[in-house]
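Apart from one protein chain that is not included, each protein chain of the complex appears where it belongs.
For clarity, chains are labelled A and B in written order, and residue numbers in each chain start from 1.
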Amino acid sequence: MDLVLDHATKFYGPVIGINNVSCRVAPGITGLLGANGAGKSTLIKLASGQLRPDQGRVLIGRRRAWSTAAKRHLGYSPDLDSFYEDMTGREFVYTMACLYGYPRSEARRRAEEALAEVGMRERASRRLAGCSHGMRQRIKLAQAFVHDPDVLLLDEPLSGIDPGGRREINELLRRFAARGKTILLSSHILVEVENLADSILMIARGRIVASGTLAEVRGLLEDRPLTVEIETGQARRLASLLAEVSDVRSVRIVDETLRVETRNPGRFFPLVGQLVLEHNLPLRRMQAVDAGIDAVFNYLERPGR
Amino acid sequence: MNLLRAWTMLFWLSYRRLLWSANTLMVLFPLAGCGLFLLRRRYDRMHNLADAFQSFSNFLILVFVSFVVPVCALAFGTASIGGDREDRTLLFVLVRPIPRPLVLLAKFFASLPLALGLVVGSFLVFCELAGKAGALAGQLYLPAVFYMTVAYVGLFHLFAVSLRHSTIVALIYALFMEMLLGNMPGIVKRVAVNYYGRSLMYAAGHGEGLGTPSWFEPISPSTAAWVLALFGAGGLALALLVFQRREYRDLT
Partner (left out) sequence: MPIDNAHYHGWQGSLRSPWLATLALVRVALLQVLRRKLYWIVLALGLAQFFLYWSIIYAVTQLDPPPAARERMLEAFGFSAQPQPGRPSGYILFMERQSVVVMILLAFSGSVLVGSDFRLGSLPFYLSRRIDRRHYIAGKLLAIGAVVSLLTTVPALMLFIEYGMFTSSTDYWIDNWRLPVEVIAYGAVLAATLSVLLVTLSAYLQRLAPIAITWSSLFVLLPLLRSALVRETHNRYWNLIDPWRDMSLVGRLAFGDFDSPFERRLALWALAILSAISAAMLVALVRRVRSVDVVE
C-alpha cells in the first residue's frame, strides 16, 4: 500500500511546516532525511492523521490519512517519549493491540510476537517508568506493528538504541519490508538511513529537495563541492600535487593544514589516497569541514546547482 | 477487528486510569472533611426535625452542591481527556482506528459513573449520617444532585477538549464564576449550573419548610431539570463536535 502526498501544504499560523509537497512512498523502506525543523515531523504527522493538510491531500492507499479507515492500515511510532508510565511494557503493547478490536487472546498473542520481534519479551514485565530510553524505543516500535499494518511510520526510531540493538531493528524492518510493507523512517543522520533504506526523501525548509533510490541521491551529492582539511607533515608538497588535479578548485595552507576545495568529492577522496601512497606522504587527518547534513541540504535546495 | 471491542477496551482503559488516579485519592479528602463535619454536627440528635432538616439542607446547598459536586465532576470530567493531554498519551489513542467521537464518548462514559458514584454515594452516606432529616433530604434532593453532576461532567468535557488548562478554567468557573454569577440579582444567574440545582432543591424542600432566600428568584423545577440535562447533553454534544475537528497539536 502506498503513502501519497499530493501537493500537501501545512501551515502553523504564519509558519509553513511543509510546502506543496508531492511524493509517493512505495512498499519498501524509505528514509526521510532532513535537518531539525526541516519538516520531517510535520510530514509524518500528516501521514499519521494527526494533522490535516491546509492544501492538497495525504492518502494511505486510497483513503485520506485523517480518516479512521486509514488508521487500520497504519502503524506509528512517535518521537515523543510519553507513555502510560504505570503500565508494564507488556500491558502497554497488549492494550494498544486491543484498541484495534482484536479478541483478548489474539491481542495477547500479537503483543507477545511484537515484543519478541523487538527483543523485549523477557524485559516487558518492567514498568515503563523504570525502562531505559532504548527499551522504551523498542516498546514504541512493538506497539506500532502489533496489528501488522501495511504502512509503518517511524519518527526517529533508532535514537537512543545501542549499535547491537540498531542491527536487530534494521533486520526487523528489512523483514517487514520484504513482506511488501511500506516503511517511512525519519532521521537526521544520513548514515543511519543509508544502511537501511531502499530509497530516500530529503526534505529541507518544508520542501522535498531530493528523492529517489540511494544511488540516485548519492549521485546528486557526488557533484557537490566540498571543503576538506588535510593534516600532513608535508603540506606544501601535497598542495603542489593537488593543484594539478582538475577536480580541485583551490588549495590553501593554514597553520600547516591544507584546506582544499573540490568540485567532485566522489573522485577526490580516492585520488588523495592514491597520491599519498604513491609519494609516500604522511597523512595524519583528513576531514570534510562542511559535510554536515545541513550543508548537504543547503546544497540540494540551492537553485541552479 | 471489531469496533465495539476496541471501544470497550478504550472505555475500560479510561475508567481504570481515572479510578486509580491521584484525583480519586485527593477527592476523598473533601468528602472525608464533610463526613467529619456531619459527625461533629450530629443532625440525627437534634430534637426538632424541622430545624435539623433546615440546617442539613443549608449544608447541602452551601457546601455539598456548591463545592463537592463541581470538584468531583472536575476530578473526572476534565481529567478524562485533560489527563491524557497533560501526559501526552492521547496520541496513542488517536492513531488507532476508533472514530474521534467514539473516543470522547468512551472517556465520557468512563468518567460519568465515577463522578456519579462518588457524588451520589457520598450524598447518600451524608444523608445517612444526618438521621431522619438526612433520609428526608435524600429523597427530596437526589434528583437535583444527579442532574447537577451530569451537567458539570458534560460541561467540563467541553472545557477539556477546548482548552489547554481546562482544570483551572473549570475551577475558575465552578468556584469563582458560579458563586459570583449564581448569587447575583436578575437573570444573569441563569448561566450558572448551581442556580438550577439550587432551584430544584429549594422547590423540593419547600414542602418541608425550607425557605428560599428573597433575592434568589428560583426557576420552576421542571425547567431547572431540563436546563441541567441540556447543560450535560449540550456540553457533551459540543465537546464531540470540537474534538472531531481538533488536530492533535491542539490537544497537547
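The rule we apply is simple: a residue touches a chain if its C-beta (ideal position, glycine included) is under 8 Å from a C-beta of that chain, and two chains touch if they have at least 3 such contacts.
What you see is a predicted model; the values in this text were computed from it and never measured.
Contact with the omitted chain, checked across B:8, B:55, B:183 or B:212, is made by B:55. When you scan B:78, B:149 or B:194 for touch with the missing chain, the hit is B:78.
Although one chain is not displayed, chain B still touches it through residues 21-23, 25-27, 29-30, 33-34, 37, 40-41, 55, 58-59, 62-63, 66-68, 71, 74-75, 78-79, 82-83, 86, 165, 167-169, 171-172, 175-176, 179.
Criterion: only the chains that are shown with their structure count from here on.
With centres set at the average Cα position, the gap from chain A to chain B is 48 Å. Residues of chain A that touch chain B in their complex: 12, 45, 48-52, 68-69, 71-72, 74, 76, 78, 80, 82-86, 95-96, 98-103, 143, 147.
Note for the complex: chain B touches chain A at residues 1-6, 9-10, 13, 17, 20, 87-89, 91-100, 247-249.
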